[in-house]
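What follows is a structure written as structure tokens; I'll ask about it next.
A single protein chain has been omitted; all remaining protein chains appear in their positions.
The chains carry the letters A, B, C, D and E, assigned in the order they are written, with residues numbered from 1 in each.
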Amino acid sequence: MPAGQVNRMSATAATVPTYPPPESETEEAWVWGQIKAEAYRDAESEPALASFLYATVLSHPSLARSLAFHLANKLCSSTLLSTLLYDLFLQSFSSSPTLISAVVADLLAARHRDPACANFSHCLLNYKGFLAIQAHRVSHLLWGQNRRPLALALQSRIADVFAVDIHPAARVGKGVLLDHATGVVVGETAVIGNNVSILHHVTLGGTGKAVGDRHPKIGDGVLIGAGATILGNIRIGEGAKIGAGSVVLIDVPPRSTAVGSPARLIGGKDKHSTHDDLPSESMDHTSFIQEWSDYII
Amino acid sequence: MPAGQVNRMSATAATVPTYPPPESETEEAWVWGQIKAEAYRDAESEPALASFLYATVLSHPSLARSLAFHLANKLCSSTLLSTLLYDLFLQSFSSSPTLISAVVADLLAARHRDPACANFSHCLLNYKGFLAIQAHRVSHLLWGQNRRPLALALQSRIADVFAVDIHPAARVGKGVLLDHATGVVVGETAVIGNNVSILHHVTLGGTGKAVGDRHPKIGDGVLIGAGATILGNIRIGEGAKIGAGSVVLIDVPPRSTAVGSPARLIGGKDKHSTHDDLPSESMDHTSFIQEWSDYII
Amino acid sequence: MPAGQVNRMSATAATVPTYPPPESETEEAWVWGQIKAEAYRDAESEPALASFLYATVLSHPSLARSLAFHLANKLCSSTLLSTLLYDLFLQSFSSSPTLISAVVADLLAARHRDPACANFSHCLLNYKGFLAIQAHRVSHLLWGQNRRPLALALQSRIADVFAVDIHPAARVGKGVLLDHATGVVVGETAVIGNNVSILHHVTLGGTGKAVGDRHPKIGDGVLIGAGATILGNIRIGEGAKIGAGSVVLIDVPPRSTAVGSPARLIGGKDKHSTHDDLPSESMDHTSFIQEWSDYII
Amino acid sequence: MPAGQVNRMSATAATVPTYPPPESETEEAWVWGQIKAEAYRDAESEPALASFLYATVLSHPSLARSLAFHLANKLCSSTLLSTLLYDLFLQSFSSSPTLISAVVADLLAARHRDPACANFSHCLLNYKGFLAIQAHRVSHLLWGQNRRPLALALQSRIADVFAVDIHPAARVGKGVLLDHATGVVVGETAVIGNNVSILHHVTLGGTGKAVGDRHPKIGDGVLIGAGATILGNIRIGEGAKIGAGSVVLIDVPPRSTAVGSPARLIGGKDKHSTHDDLPSESMDHTSFIQEWSDYII
Amino acid sequence: MPAGQVNRMSATAATVPTYPPPESETEEAWVWGQIKAEAYRDAESEPALASFLYATVLSHPSLARSLAFHLANKLCSSTLLSTLLYDLFLQSFSSSPTLISAVVADLLAARHRDPACANFSHCLLNYKGFLAIQAHRVSHLLWGQNRRPLALALQSRIADVFAVDIHPAARVGKGVLLDHATGVVVGETAVIGNNVSILHHVTLGGTGKAVGDRHPKIGDGVLIGAGATILGNIRIGEGAKIGAGSVVLIDVPPRSTAVGSPARLIGGKDKHSTHDDLPSESMDHTSFIQEWSDYII
Partner (left out) sequence: MPAGQVNRMSATAATVPTYPPPESETEEAWVWGQIKAEAYRDAESEPALASFLYATVLSHPSLARSLAFHLANKLCSSTLLSTLLYDLFLQSFSSSPTLISAVVADLLAARHRDPACANFSHCLLNYKGFLAIQAHRVSHLLWGQNRRPLALALQSRIADVFAVDIHPAARVGKGVLLDHATGVVVGETAVIGNNVSILHHVTLGGTGKAVGDRHPKIGDGVLIGAGATILGNIRIGEGAKIGAGSVVLIDVPPRSTAVGSPARLIGGKDKHSTHDDLPSESMDHTSFIQEWSDYII
């Protein structure tokens, strides 16, 4: 059986495993199995998409090759050929297995947190935020290998194609969701923790032309609403929530909520309320409304 | 005469009809006649653009075919061929004539409301907001036909190419103007009424990971300023005006004006002033300045 | 020696001139020499990028040809061929030498102000803001030559590819830095002075559907933070600083700082503090925090 | 069910009909059913080809659309877009149903006569001679409609892509097999009858610069061997056989065999033997060897 | 008036000049005027081709730019960009004006000798033999400048795209017609005189692996029929005629006719007849039939 041949048995509805995967299977294998089953089902029901699904998913023997193929064809240009990028992604994924475990974690994050994400293959194929992060991880790897010109060229392609601009030196955790993603900007010394959810138009920016450590550090489990601008080498504590459109210039304590331009803590600086849930997972943007005192519409 | 041949008689300045079209002609026929006359004039005066104008406009026998051709070439990728998309758009336009009447209404809206829109062909060819909406209508049609994987793939291409991210399930009225359009995000259960004007970077977003009806409902004739973020299953009343950069989390009454982050009504919650004009048509973003009490520059 | 052959002597580390260039050399020649030396060094150390660097930089005899080539390949589409755009850029650059002196000024601005800009070639090749401005200058030239349909088509390509939407009629000075750039929108009658720095998501917009002079005038040396929205025919005085996320609807005095939505002057309308540095050069976004009274996180 | 959806029932081995088709089905429907069944089977067994097969065959509702799609993608160039050619082929096939009946006849001819043609889909997708003839029929249609510049542009693309150069004015019958096809040249006033088989490198050429009727007339059922050159307004009688490498300048009687350079009849001019079979169907190139008196190896 | 704008006055039927051009006009200017008039007329009558005609002809200010554009788009590949080739052709044509005078001579030759060549623009746009020769002249120029790797890369592209394989070192005169052209092979030390006509599948080949001068020398005005193979450092005298399919291994005297495999002179070695006309111009391939003694069909 040629590499990549669809095992139709595993694609029938009856045998689609449920989450969590059985102990006999790795998470990666389980997710990849799900993706192939979804793609197979979609190719059957929608011939107009079947060519796309076979090219990007069903002809590949692994998640790594499928993603490398898809990213290469998305990010290529007339001066950066798809075959060159394909090589680059394949080599990166095979030399750094943690890249693929991060892919799996991000897929699970999207499926878990985004109600519009009906299945894994939709995220893999269509989510520009997901794709931008995976390509960023490769540019970050190159940066660490001191292959900086190539890392910067890749950043540029990601910024052109997905309108997501993440400096190759920025460090990004696992289980990260960039929802919608258009316009996200992340600076050179920014750090994004694990299980963070970031909406579109979010900036993790610097504070001027000073060199050195000058960008935000985002703790685990933070939720950053659409259009929020976070500037400077400040710390957003774990589990904090940043309201949409906020401008944040000072540290935000863990599990607190900051809103407004300039941002204030819900309840004020000293007696601000804290929440117990992880907002990046609940994706709850608005339950703090009633506490936002001057919100008077 | 081959289909699509330019009837030069109709293109001479003298015979260009004025608005409104004569009773003997449908609005679509009139707009299409205008577009061809404009394109013919531009091709004559600018040979460097003539190839583009013939390919996209002048070689086509109808507005539907011209738009299908243009969208297919804009949205295609190496894994979604232009010929496949062309087929898809042609079939959608011919099976759902309301799509083309919405195209005409949007063209008239752009011409009527946007002072930078000097003519119809400029909007048809160059306005990414206009093109994104027309492609969205097709993805919405596919969604309704339960062809969801294809609808989502189309959404993804629109998001990549135009940086406009509209969920296929979102319902959009006629006569809608997406001005500049970059960064617009519209969620799954959002509804946009007729004659709405939306500037760039506007979000009609959800409030968390809850499923179900969770996005804004925008009434007829609403104007939403640049960068406004409207979150949750709230209602923006007909003819309301949302200031640029506002963050809106609660219903806004009809013909009122909400500004700020978080947004407040001009004049306050109880005695807010209402206006009589349709702001989406006047596109008046700033006349409320004097009423915005703490605006102190 | 064929045009464009690399003079390796000039590329060795020992002979790389330091800034400012020696009197015997024009600024353009010096910058171009730097770019070739950088590209040659990068091509040697990174074969995967060498093809790209030779195609875009090292095979060209001048900065103008290199940039024309790069822009043509970036902005082309299936209906606007790269060869056509290449012709257009070459002719524009050779007929209007000021275009190239502005290119040089913008390169120096990026290198000077942006700490992430490690070298000139990175800016030339990868900065979408830099590329968008240079392409805009050509569309502005065409607009002035009354070749408006072509100017608008070029604007449309810039908006698609870089997500930067600058009306061809807008006037832009020299030494301008569009940092990150995604989502920048500049209206028809806007004017941007010299040495201005503009972050991403910035809008210089109009106030409605009125025709005529309706967009902001940005003075020399202004710094506009990420996500700022400046609306109407207002004047931002020279050396002023606009905070990230601000919404500005009224004139801002020179060398003052406006923040918030709606924007207020730091220190208030009457006793606002002024600064002496040029904020567009210091790129200082946040030193005013302590003066922003209700910033209470 | 969306147009083009694969009916898997009809694709199972058990229900593949045998030739001739049942009376209840047209030949076109039967051939198209065969092609889809073959493509479906191949896509299942070879995922690396599935994308290609879905794009070209399985996503299409008819043979005409599949062929139009395939030819458009084969013959397009950067200055003749695939969408334009797709339109042209679709319109031609729908306005001239005889084009499709000729397609079917040619598919049957290839399957019947060429032992290397294992199935219909192989011919449809891979035979450059088959594809060249179908594209020629469209250029011939355009020629007859007095759309000569377009017909000649299409001829040029066929000559570039398939190395088959047939003047649009040349008349070609049904059931024609161009085997291998590279290098075939057919002049303006040539006529090719029905059920003719022509090998590669065959020329049906003129005799000088005289205008008017100056090219060969090939009777029904003729077989022309590889590399044969037939020049002038001469007649190759029905069922005649032209040996490989022959140069023919004078009429050849029906059902006779001409070989050599210059060509002679087997058996001589007066007592040449005739054969009863149709050589274009038996594809017998060499049984006349023993009669070729000076063949002395 | 932008460069390249169509002067419609000069394109009207009444003012199309007749051949020869008036004394006040160079041959190049006259031919270019003809081509633009033809293309303008065709674009008007055939909108489906107008885009192609504007891109390749009507948007260009000179024959040299039009041809450079067309060749660049024909010969480019994913690793040899059209912009790079465009540069190369433009520079070659501007540095070596004799290249363009040869273009004009070849256009006149095609128009004069080929009855299927109805107009100049058809030859310029569609004749692969014409285009292959013009590209060869550039590769020959590069060869002479000792830029051999580039010359060989260009030869390779010509061989792929047009199936015409001419070594860059081969010398080709003016007024040369490569009719149909597929399969023509011309070796390194071959020389082709002026006003030569060569049909498709013709080989001017070497005789083994010996280096040095080893290919044929073709005199002025020679006509070489389809499929003729001429091998070795032999001389085909001026005005000689080589029959289709001939294999020629020995010198052929001027104004004589050689036919057959191996080729013999019409009339025999000692008393061969000579002709007075220039066969490359009369393109008479077959009038010698009656003299070819064993031609007995």
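Here is the rule we go by: a contact is a pair of C-beta atoms (placed from the backbone, for glycine too) under 8 Å apart; a residue touches a chain by one contact, two chains touch by 3 or more.
This one's a predicted model, so the numbers in the text were calculated from it and none came from an experiment.
Asker: Using the touch definition given at the top, which of the shown chains does the missing chain touch?
Answerer: A, B, C, D, E
Asker: Of the residues listed, A:83, A:98 or A:273, which one is in contact with the missing chain?
Answerer: Result: among the candidates, A:83 touches the missing chain.
Asker: Specify the residue from the set B:26, B:78 or B:273 that touches the hidden chain.
Answerer: Residue touching the absent chain, from the options given: B:78.
Asker: Looking at the full complex, which residue from E:163, E:176 or E:224 touches the chain that isn't shown here?
Answerer: Within the whole complex, the residue contacting the unshown chain is E:163.
Asker: Write the list of subunit A residues that the hidden chain touches.
Answerer: The list for subunit A reads 2-3, 51, 55, 59, 65, 69, 72-73, 79, 81-84, 86-87, 91, 145, 147.
Asker: In the complete complex, which positions of subunit C touch the hidden chain?
Answerer: The missing chain touches subunit C at positions 2, 4-6, 8, 43-48, 50-52, 54-55, 58-59.
Asker: In the complete complex, the non-displayed chain touches which residues of subunit D?
Answerer: Looking at subunit D, the ones touching the missing chain are residues 42, 45-46, 48-49, 51-53, 55-56, 70, 73-74, 76, 82, 113-116, 118, 122, 125-128, 161-163, 180, 182-183, 199-201, 225-227, 243-246, 259-261, 281-287, 289, 292, 294-297.
Assume only the chains that are shown with their structure count from here on.
Asker: Which chains lie in contact with each of subunit B and subunit C?
Answerer: A chain counts here if it touches both subunit B and subunit C, which gives A, D, E.
Asker: Where subunit D and subunit E touch, do the two copies share over half of their residue numbers, giving same, or under half, giving different?
Answerer: different
Asker: From the centre of subunit A, which chain's CA centre is farthest?
Answerer: E
Asker: Express in whole angstrom the distance between the two chain centres, defined as the mean CA positions of subunit C and subunit D.
Answerer: One centre to the other, that is 57 Å.
Asker: From the mean C-alpha coordinate of subunit A to that of subunit C, what's the distance rounded to whole Å?
Answerer: A distance of 29 Å separates the two centres.
Asker: At least two other chains touched by the same residue of subunit B: list those residues.
Answerer: Touching at least two other chains: 2, 45-46, 48, 51-52, 55, 59, 73, 79, 81-82, 84, 87, 147, 163, 182-183, 201, 227, 245-246, 261.
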